[in-house]
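Note that one protein chain is taken out, while the other chains of the complex remain in position.
As written, the chains take the letters A, B, C and D, and residue 1 is the first residue of each chain.
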Amino acid sequence: AELKFKPGEDAKFNWASYEEFKKGHDLKGQTLTIFGPWRGEDQTLVESVLDYFRDATGVDVKYSSSENYEQQIVIDTQAGSPPDVAVLPQPGLIADLASKGYLVPLGDETQKWLLENYAAGQSWVDLSTYKGKDGTAALYAFPYKIDVKSLVWYVPENFEDAGYEVPKTMEDLKALTEKIVADGGTPWCIGLGSGGATGWPATDWVEDMMLRTQPADTYDKWVTNAIPFSDAAVTGAIDEFGWFAKNDKFVAGGAAAVSSSDFRDSPKGLFSSPPKCYLHHQASFVPSFFPEGTVVGEDADFFYMPPYASKPDLGNPVLGAGTLAMITKDTPASRAFIAFLQTPIAHEVWMAQSSFLTPLKTVNQDAYANGPMKKQGEILLNATTFRFDGSDLMPGKIGAGAFWTGMIDYVGGKSSEDVAGGIQKAWDAIK
Amino acid sequence: MIASSRSPLTWVVHLSVALLVILWTLPTAGLLISSLRDKDQLAVSGWWTSLADSTQNLVFRAPGPDTQVEKDGKFVIAGNVLEGGAGEVAAFGSSSLKPGDFEPGQTADLNGGEKLTVQVDGSYEIVSDTAMEGTRGQRIFYQATVPSRFTFDNYREVFAAAGIGASFINSLTVAIPSTIIPILVAAFAAYALAWMKFPGRAILVAVVVGLLVVPLQMSLIPLLKLYNGVGMFLGVPAKTYVGIWLAHMGFGLPLAIYLLRNYMVGLPREIMESARVDGASDFDIFVKIILPLSFPALASFAIFQFLWTWNDLLVAMVFLGAGNEELVLTGRLVNLLGSRGGNWEILTASAFVTIIVPLIVFFSLQRFLVRGLLAGSVK
Amino acid sequence: MAGLQLKNIRKSYGAVDVIHGIDLDIKQGEFIVFVGPSGCGKSTLLRMIAGLEEITGGEMYIADRLVNDVPPSQRGIAMVFQSYALYPHMTVYDNMAFGMRIAKEGKEEIDRRVRAAADILQLTQYLDRLPKALSGGQRQRVAIGRAICRDPKVFLFDEPLSNLDAALRVATRIEIARLGESMPDTTMIYVTHDQVEAMTLADRIVVLSGGHIEQVGPPLELYERPANLFVAQFIGSPAMNVIPAKITAAGPQTTVTLTGGKSVTLDIATPASDNGKTASFGIRPEDLQIATDDNFLFEGTVAIVEALGEVTLLYIEGLVDGQPIIAKLPGILDIKRGQQVRFTGDKTKLHMFNAEGQSYRA
Amino acid sequence: MAGLQLKNIRKSYGAVDVIHGIDLDIKQGEFIVFVGPSGCGKSTLLRMIAGLEEITGGEMYIADRLVNDVPPSQRGIAMVFQSYALYPHMTVYDNMAFGMRIAKEGKEEIDRRVRAAADILQLTQYLDRLPKALSGGQRQRVAIGRAICRDPKVFLFDEPLSNLDAALRVATRIEIARLGESMPDTTMIYVTHDQVEAMTLADRIVVLSGGHIEQVGPPLELYERPANLFVAQFIGSPAMNVIPAKITAAGPQTTVTLTGGKSVTLDIATPASDNGKTASFGIRPEDLQIATDDNFLFEGTVAIVEALGEVTLLYIEGLVDGQPIIAKLPGILDIKRGQQVRFTGDKTKLHMFNAEGQSYRA
Partner (left out) sequence: MQQLFFAVLTMIAGVLACALYFFGTNFILDRLLPSKGLSGPQASRNLRLTNAIRPWLFLGPALITLTVYLVYPVIESIRLSFHGRSGIEFVGFRNFIWMFNDGEFRQSIFNNFLWLLVVPALATFFGLIIAALTDRIWWGNIAKTLIFMPMAISFVGASVIWKFIYDYRPEGTEQIGILNALVVYFGGSPEAWVTLPFWNNFFLMVILIWIQTGFAMVILSAALRGIPEETVEAAVIDGANGLQIFFKIMIPQIWGTIAVVWTTITITVLKVFDIVLAMTNGQWQSQVLANLMFDWMFRGGGDFGRGAAIALVIMVLVVPIMVWNIRNANKEMEGH
């Protein structure tokens, strides 16, 4: 296929890394099957990256995705016909695959590379290290393509019209929330609906609140259930979320609308006339659900979900998510692919086209497609604490089940204690 | 039939059928209309509102200052908020706080000192004494009565998707044999279960009914394992069309045998005996008598099985794979929705794209659903 | 010889015996009719001959070949079913050609035979129609034509006319009679419970009852000399009148006393041992005449008069309990309900049965 | 008066006229039989009386009330269908009680009437059975019982016996005749194409053909003085023999020349204007006798002999093209196929029809 950017042409790309990789890998005639979560536009983008791999190695790469990729990967690995490389966004699922012995360790080389080349390298290594079948931990996954979740979206012109300022602290944010209400507006659009996955946007809120009210290691204990879900630290964070979401005046449509509005529709409230809301908490991918023609940075913008001024020791924590690549079949081609992901070009090609963040320090930050992207990249690089989405780290039954359901119940009126207790019970049941 | 057919009762019948039909088609009608709407409209207003003129609160972004022209010493940006579409502006405003403060024809003062006027027909003028600066154009909020507007964009997008043609053929390659082969196999089995004498017949019938309930998901892993084993043993890929045909056949057989057997049991025995006297073997009887006479049952099962295989995604993904070459139509369309499954407008359009073939099948097979095939055979 | 021999043929469904051992010898070319009341096993017997039911016991020979285990298609038979059993999806032509096509006959041969059969049955103009476009009588003719085409050694009919209306029934009956004559080498076996059909068609009638043969013989023999009460009442319509009687003088001539009290002397011999025993006295409705003198057999009140134009049926009550005596008198009579009438009968046409129902005449 | 008046009743299905304007006056308590060939509109007419078909034109009165738009259940009628139309899922009792239950009759009243009807029809012991456990005759009796329970003013029967076998048909016919007598105030309308039923049951027969009435009258009148060729051939079985003839001498006595060449003089008056015209000469099979002298009507070859015991049917060919002349002679005759026979006939029983088929006698 035609390469998206001609090698050597645009100076913002690190072509040297590409040429070097090309020299080291000649795997003509081999095939590589990759199974990943990217579909639609994302699929076109990932293919454009894969073209460089094809071009460099001569490997026949087959990328596929599926709506039910979660079940598909379970079925495929269990039945003994996994793809060569799997890319998944859920560490919980990866842990499960690793523990069943379906993944191939990436080796110390890679671990060292991550430590050296990724910003906050250790946290990435920790994220990618799982227990294998024999119980020994090893690096099984390679983080690639990161989303920042601690973002609050707004329409600058609406702020201008009403004379609001971007808050710098959580206290400011709460004050702004109340001020908007006092002005007769509605501050927030929150939508938890996502079909079968309804509830997940709330988990991001809770995680962000956890990082802003508790130290990072409490967060880590929480996601591993070293402290119970019903711990006061957790219910506190939940109630912080509740402060925003359970107040009829604070949310467009009232609290009842929260769990039933679709997360894809709720940002549209920012843009309506008159605006249904002024603020929306969502990850970096959300612009795909903005009305057509919305220019991020101008028509809409975001700010970092601010920390509490009252808790300065917690610094600027950042919540993120991302996809991790794993070798499910140990072939030269799949090894080469992991090596390819270590080249800056594998990141830059995607960065230059669309929403793609990377903690890789060696990439040229100018390669980001636009200003807001670069700004997000900076949030990522400036994070004092980076934590991966907690619900993705929890076992699937919790992080993609009880936690979701619990948050729905919480928004529906249950107390945080009841909800957290229930989730903890579910967790106990799967131990 | 009944002498009182003129009575008001027939009106009750007409009305209640009409009511039921409306109830049943209304959801689909909504989908059809939605699929013809603009994607941003989809999530903000009900589909029924698009049928009539509607009053909407809209935002228009005027072009940036780079388009201003100097006229009579004033800098002017002019245009039409309705962008050539029909409609009438009822009110307008310049601030998100007060989107409808001004009547058409009035003039609003903007923050930068410019003056904004919007006319009923949508034409606007931003006039400034000094040259305007910045990169972004002014937002004009307006309330307009716009007539219904439809677009084929959603369909265009679906049809333009890469590989959609190949997926279409893939789907057919999966669905047609997956419909025909089980019918053949099930018809033979149903005939044996209905008309041939052998021990254990009743038990087998019951087992078939019992197997109707086996959840498909249970079978996926054991079967894929088996496929991989067989594939390895024979040195062929595990995921092939033959594999998915057999899988669809396996999952469809219980219903096929149940329906067909129930039908065949009701065929007149004399016809088969007559054929036997005429020298026909079981095979002849089956092919020349039973099959043609079972058309209604075969056709109804064919419709059901075709619908199921055509609309299936899970089985195709597992037994055929999700790669570009072997992706079926449903898979392709679902992938169009993007990683996070937004784009309802594509869903709406693709729902109607996928429905076309099943409806053709339904219509072409419907004529076999007629009753009275046995007319004239006995008495 | 292409006849049929049935030797002690039996049939049971599970524990239920339906046919109790039938011995029958049918000559080639004979037209045999099975009659008997509903459920007596006629169809079952016919279907055993056709090979559609397994034979539980005994031996069956067709053209001297043991056929117990031979499949239907190889027995050289053709069968016409009570319900026609046409192939509804095939044209008349294809219906008739089906058997030959299965047998892989040549195209021309098939065409020749179908057209010949269609000709005989006047079906030529309907050859391209589907069965549903035919009237009942035409359908039955197609069923017969299909059988003819097989050119069978033995032709089996199971109540072929019972679904037709009266007029068609007569017409088709005549056609079948003609058919029997036009194929002198073909054995015909015909099941019916209509005794008119039996009488008009049969060379020999086999009267069945409860899985047994009651009597075998040419129609008129059965009519004139029924072997027992069952046959006597089954053959002839309306049925023979039977009056309980007592033998008052046995011997070469017998005198009996009827329930009514009258005594009759008949030219029928009875063994002396039966003297004083009960017996049944029988006389056919058509053998009764109105007595003009005192020499009458019995007397009764007319309950119903049915004037059919050519004949009149009188139902006389008050003689035998529950059941009227029926008289069939020619022409149109001027007799009214409630009238008293006296009857006499042709002495040579009287019947006598012993207590077991066996005829004294046979 | 609870009779029926039909005034110019018409029926069309779309463009097809099925009933062309029927005028009929039926007295209360009469037993009327509609006969006619298949498709002539008997059922349609009956169903219009029942209210199951809309009346396209004309007026219908039941008990002097215009009923054109009265629903079936309020016309005071009951109907027995050809196919019984029993409710297969209900017991005999429930079948009979259904109508009364719908009408919300009291439990005891229902029970009384069902048991009374069952009694009349000897169904008492079957009351708890489902229809499928009954024989054909019993089913038909249930259908009749169901009608009786409705205690109708008008009783409608649509070929109630045509699905029964011969023996049952006779027995049930007699039962219906009894029924008619036991309900003298109830009008009976009975459809059949079996002329024996028509003859035996009817007070008056209505002969229909192609949606018209051909003749109305008591059975024997139709038999003896058919108004036209159609009625002549329809009433009587086998049908009247009709021989084309030519009137050679018209007048109070008429001489005709038969196709065979023979001339006959009949006691029938013909207008002089018809002299020389073609006509049809008719004689019933049962009115033919074998001529012992030279004074015969015609002569022919015996094609088929059907000996029924009581009578013998001779099919004589060679006289009229295509169709045999049938003679019905009493008793058993010693006549063989191929034999030449001569026939004569009772002069008083001869019929003559003009070129349009109208009888000269009427």
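We take it that contacts are C-beta pairs under 8 Å (C-beta built on N, C-alpha and C of every residue); 3 or more make two chains touch, one makes a residue touch a chain.
No experiment lies behind these values; they were computed from the predicted model shown.
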Identified contact with the non-displayed chain, of A:L93, A:V155 or A:I238: A:L93
Contact residue for the chain not shown (choose from A:P105, A:P143, A:G185 or A:G199): A:G199
Absent-chain interface as seen on subunit D, which is shown: 50-52, 71-74, 77-79, 81-90, 98-99, 102-103, 146, 150
Where the missing chain touches subunit C, by residue: 65-66, 68-71, 74
Footprint left on subunit A by the chain that the document does not show: 68, 70-71, 74-75, 78, 90, 92-93, 95-97, 100, 195-199, 252-254, 256-257, 259-262, 276, 395-397, 399-401, 404-405, 408, 412, 429-430
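One rule holds for everything that comes next: only the chains that are shown with their structure count from here on.
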Selected pair, greater C-beta contact count between B-C and A-B: A-B
Averaged-CA centre spacing for the pair subunit D and subunit A, given as whole angstrom: 92
Between subunit D and subunit C, distance of the C-alpha-averaged centres to the nearest whole Å: 26
For subunit B paired with subunit C, centre-to-centre distance based on mean C-alpha positions, whole Å: 66
Residues of subunit B whose C-beta touches two or more other chains: none
Residues of subunit C defined as touching subunit B within the complex: 50-52, 71-74, 77-79, 81-89, 98-99, 102-103, 130-134, 136, 139, 146, 150, 163
Of subunit B, residues touching subunit A in the complex: 39-40, 43-44, 57-59, 61, 95-99, 111, 135-136, 139, 141, 220-221, 223-225, 227-228, 238-239, 313-314, 317-318, 321-324, 327, 331, 334-344
List of subunit B residues in touch with subunit C within their complex: 268, 270-271, 273-280, 284, 288-289, 292-293, 372-379
